[in-house]
Every structure is written in structure tokens, then in C-alpha cells.
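Missing here: one protein chain of the complex. Every other protein chain is in place.
Note that the chains take the letters A, B and C in the order they are written out, and that residue 1 is the start of every chain.
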């Protein structure tokens, strides 16, 4: 059976076959043999090609969270749109609130020309001020907040778009 | 509201009134003020007359298990029969298997006269032999097992009855 | 150093050994019975192999199958833990024959010290003091005569025994024959050998043992004593180090005797020489355990020496990293064995599922546990759930810390001895170190739950009942969405002092 998982902007593709208690999995052009043994509510022993890996698993709706060796991976089940939209994803940097907090200062205004790494907005949360920077060259296309606003996690703050398409 | 709980052969009676988050409870002719604050799945902070008691709670069907200060208390919701049968409960000692195991030797036969503390049956479980003793004076009225039998937890083994009623 | 070690055991000791291996960069292989597939030791090892059915005789006791796994997994060492094959000389020999190190003493040392009667002879030849008793195993007729000669109270013990199995204390002649038969029957079923011997029962005895460590170059050191006098069913339940009843002079004497005995059999690895001691510090040799002990952590805590790591290193051929004069005692350590058993009912094991558990934490606390939520205690194996060990700067500090740690320990789903241990830490005679192996019998009130605890639990119970079928219903979730909270904070009503 074919499956996909999305992590960040990346889509991972798998081929999975079940044989008894063993799962035969193809992923990234490699083949794996895996078995999953439950220990308690969220704790599992995954035996991967004979080696034991301790993983903790949480599944909620369309998201699957895997804890392994101290790192937490949040996978999502991708929608059809995810798969097609991925190719055109470049050229836009939508900055959203990395945690609930307060906007200290919006440093730019719509239309400003921005270089990669340039500061866009200063937010404060948990007593630390952080300057959020653009990850691309481009132009500010949208600003959703103003100085002093309180924002929730994931709230949209500011968008930078490049006009590569027009240039090229 | 009136409530009863059964522990072992004892029936406990309560009077409970709710006022906001506080429960006012009468029990054993004393009055208590209690609040229960959940910490995680089974862990609770009970504030009893201002003092914090850590309790763990498990409820399954008609049985309520409370862990407090290292001891485990298994309460049951008594049936009407429990309440009435309690008065006639004396005079019979039904011995059942304290854990899954094997009957090593039945020491008595039906009709034998037994003194309190006398050994009735030897069982083996978890590599230990234990002699189960009568808690009353009386006569063996029933034996449900024979030497070498494998028994489950709670299986009836042997019953001793006293004939006090006839004597008196 | 070893590349990969197979751990021929289960439960907390398998976990203990896996941890030592991880810290030494050694890969680990677990073996498990069908009943242990979802156990922690299986999960923590790098590889794991099923070796058969849940009964020990179907899995953990089948040495040749375990060696087969070790060869398949390319292990260069096998650690046997305690119990199971740990004191099985044939298994030790088979390992070596298959070019896999047996992490423990030589097969010969196991054979010599493993049999109680041979070991007594060796002890005798090394001038180790012995309890008066029969010279070797006895027939039923000889036993009766011996009993008359030695006098009561006396002990009947299985020759091949250990862990209290096949052992009986007899107070008077009229009980003797019945007890002899029961001891022999237990010995037969536990060890397939009904040979027993008889010895004098020391009054108000204390169980004192000396931990020793030897390498393959003839060096042996001792790591002082442990006191293991708090016992039920002739099995240890609370141990401490150092012993509050052993003077500096006796400590030195016992230590030197233990080292001498170990050298007599060219002992290497970890081992324990057990003594019985009366209240005047007269001590007699009991037996030698040729393996790691359940209670080794208390010695680790007062000496700073990792006994399991040392076992592995000396087995590989390294010299002992420590000299006798560098080993010192710092502070005091206590261990409690947390068991699924009912102290109110003759400490009978209480198989079942530990549906919810919580371990103590914080300063000076070590929990060597195999517990998790849903851990099942079966009748196949020991009912020990965990070993709780604390260190304190002195005995009093350690007792208070143990009381605090026990108070934090939670096990739902089956009865345990936690409440009993809790009360023990508050008992004046324990605090005053008035210890002997009859301690529990003399303090039966510790076995019973205080009425007050029943009342408090009953109140929690009735609130649970009142609040409906699901315990979830009484939850008042303290979770906040903080920024929303701030927005509405003015309007919130609180049950607050202010």
C-alpha cells in the first residue's frame, strides 16, 4: 500500500506491506523490516531490521507525533492540495507568530523592499524579545498586526513575496 | 445524599453534600470538608479540612480503588443483598484460592471437626507453599478440589461451618 | 572491552545491566519469554530475542538456547544477573566452551560455593566461623538425632537452596518431622533435589553480608557490609549499608575473612559472603552467593563503586581499578524492595496489572524499577516491582529520605508492601536500629493499615462514587489558554484568599 506523510513542507512517500506481525516498508529507496510492540499507553518498541528503537507515539486526528532519541517529529497526512501546491511554494515567506505573545514593533510597511535576513517585526513572549527575519529577498505584501497587538500561536504577522516570476 | 461503600465485609455509610467545588461529608459521626483536584489520569490532590492528601483513583464498573500512603483500598458499591446478608455472615469460613496456583494437599475431609487456626489445605503458587487455615471452630462442610488441581484466583477450595445455631 | 553482551535475565536486573553496558559503550542483547514481550528490558536492549514460554523452565532456564542466541547475535559475553542460570556451573562452562565469556566467577568457584555443604567445608578449612550443625545432608533418621543434639530452635535448609525456598524454622520436636517433610517437598519442586541439612538457630540473629570483588589477576577487595535483617518469609525486604550493628573492628574482621574465603577459590567477579550475627557481634558463615545481589546498589551508593561495571571489566580481564585502602564509606544507604504482595495477608503475592504507577524523584533517590503503566505481575516470576534506594549523610537522614521517597511512590491496580514500608520508616525500633530477622514478627502492627488511612481513602472513594461513573468527571482541568485568559482576567471569579 502507498502512503504519504508531510513534515514541514516536505512530503514523504512510503510503500508498506504487512506480513504477519512484520511491516515491510520502502522509503527513500531503501527497504526496511519493522515490528511495533506496545509497552504502555504511548510507548512502543520498534524493532527495525533487528535493532530496537524506543519510540513514543501520539495520534490526534490527522496528525501523528513521533518522539525518538529526544526529538519530536510532527507528521501530517497530506491532502491532495498539499501535494500539488508544493511545487509553487517558493517565493513567498509568510511569517506567523512562533508562540503566543505581543508585537513590540512592526519594522516594515507594505511595499518595502526586503533582503534575505532582514528584520521584519519584533515580538515579545516569555520575557524575551525576538526579531523575526525574512528568509527570502522580496517585497512586503501584507501586514496583519500593529505595535502592541497580542497574538496567538500561528497568527499571521507579515508576508514577503518575491517577484522572480515577473523578473524572469 | 446518602451513599454506601463496601470494603471486605464492612459497609461504610456516608452523607455527602456538594457546595461549589467543596464536598461536605459525614462519615463515622465526623464531618469533613473535601475538595478533589485532578493532576493526571489517575492522580488527585484531595484537600481534606485544609490538608493535602495525595490519592490515586481507579474506577472500574462497581469497584473503586483508592491508593493512599502506600495502601490500596478496594471499595465496592454494595447491593441491597450485601446489606441484609451481613448480619448472618458469621459462622461460615469459605476458603478460596488467594492467587492462581496448584493444590499440593487437601488436609481434611468433609465432616472433620476443625479448631480455629487449624490447617485445611496446602497450596503452592509462585514457588511458595502456603497452608491455609480455618478462621473459626467448626466442621468441614464442602471441599471443591483435590490434590494436584490447578486453581484460578478466587476459586472455592473448602468451607468450614460452625453449628452454633444448633448448639444454642 | 566487550562489543556485545547478552543479558540472560529479565526485570529490573536486566535493565540494571543494560544501563551499565550503555555507559560502557557495549551493545546489549535481551532475551525474553512470551510473557515478557512488552517488558522494559526488551525495549531498552539494542536487540531482543524470544526464547520460549512464560515458565522459567521453558525459557530463562534453558541455557543452551540462550547460548544459541548469543552466538547468532555475535555476543562476546553473557551476564546472568541473579537467579535463573546465575549460579549454574554447567551454564558457565557451556558459555566458555562456546567462546563466550560468562560474566561471573569460574564454573569451579560456582560449584564449590554453590553447594551449601561443600562451601561450609571450604569455609571451615579457611577458618571462617560456622554455625553448629550437621556435617552435610542427612537422612530423616539422622535428622531427628541431629535435631536432638543441636537443640531447638533449629533450621532445616535445602542443600541446593537459596532465596528462602526449602527452608523451615522449627521450635519444638513435635513440629520437626512435619516441617522436615514440607521443606523436602519444597526443595524437591524448586531444585529437583530434596537434600537438606540442619543447623542451630541463632537467637535474635542479624543477617550481615560482605560484598567482594575479585579480578582474574588474584586481587580481591571487599566493599564492606550490608545489613539485611528485615525479612519476611525468610526473604530480605529492606537492606542497609553500613550495618548500624557492626563496629569498625568487626567490619574489618568480617571483610578480611570474606576476602580470604574468596581467594581460597580464586574468586573473580562480584560475590557476597553471608553471615549470621548475634546481638553481641558474634558472626557465623552462612553461604556465599556467587553472583550480583539484588541489594548491590546500597553498597554502590556508600562506596561510589559501580559493581556491575566492575564485574564486566574484570571479566574482560582488566585489573580491579580500586585498592582496598582507597575504598571508604560515605554516608548511609537503604534499599526497599517494592513487591506486589499483601503484608496484611502473610505477604502473599498479589498478581495483577499495575495500571498506574509513579516513581519518586529528587535528591539521593534511586529507583531501579521495571514498572510502567500496565505492567503485569504474573505468577511466573518474582513479585518484585522495583528496588527503591536512597542515600543520606547518616542513617537518620537516609531513613527520613526513604520515608519521603516512599510517600511519593504510587502503584494502582494491585496491593503492594508500600504502606508497610512507609510505616516501618516511622517505627521507633527501626529508627533505633534494634534489628534482627524476627523484626517483622515482633512488629505486627506495621502490617495493618491505620484506620485514619481507611477513612481518608473512603472519603476519596465516596467523592468518586458521587461524581459519576467516570473519574474524569471530577476533573477540573487547570489548563489555560494564557492569552485568552489575560483578555478576560478581570471578569474571572476565583476561590482565592484575596
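Throughout what follows, a residue touches a chain if its C-beta (ideal position, glycine included) is under 8 Å from a C-beta of that chain, and two chains touch if they have at least 3 such contacts.
This structure is a prediction, so every number in the text was calculated from the model and none was measured.
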Partner chains on view for the chain not depicted: A, B, C
Candidate in contact with the missing chain, chosen from A:65, A:118 or A:149: A:65
Residues in subunit B touching the chain absent from view: 37-41, 43, 45, 47, 50-52, 54, 100, 150-152
Absent-chain interface as seen on subunit A, which is shown: 1, 3, 5, 7, 12, 14, 16, 18, 20-21, 23, 25, 27-28, 32, 34, 36-38, 41-44, 46, 48, 53-59, 64-73, 75, 77, 98-101, 104, 124-130, 153
Residue numbers in subunit C that touch the chain omitted from display: 15-16, 19-20, 22-25, 34-39, 44, 49-55, 58, 65, 68-69, 72, 297, 300, 304-306, 330-331, 351, 353, 358-359, 361-369, 372, 376, 378-380, 393, 397, 400-401, 403-404, 407-408, 476-480, 482-483, 485-486, 489, 492, 494-498
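In this section, only the chains that are shown with their structure count from here on.
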Pair sharing more residue contacts (C-beta pairs) when B-C is set against A-C: B-C
Length of the line joining the C-alpha centres of subunit A and subunit B, rounded to whole Å: 55
Multi-partner residues of subunit C (at least 2 other chains): none
Touching two or more other chains - residues of subunit B: none
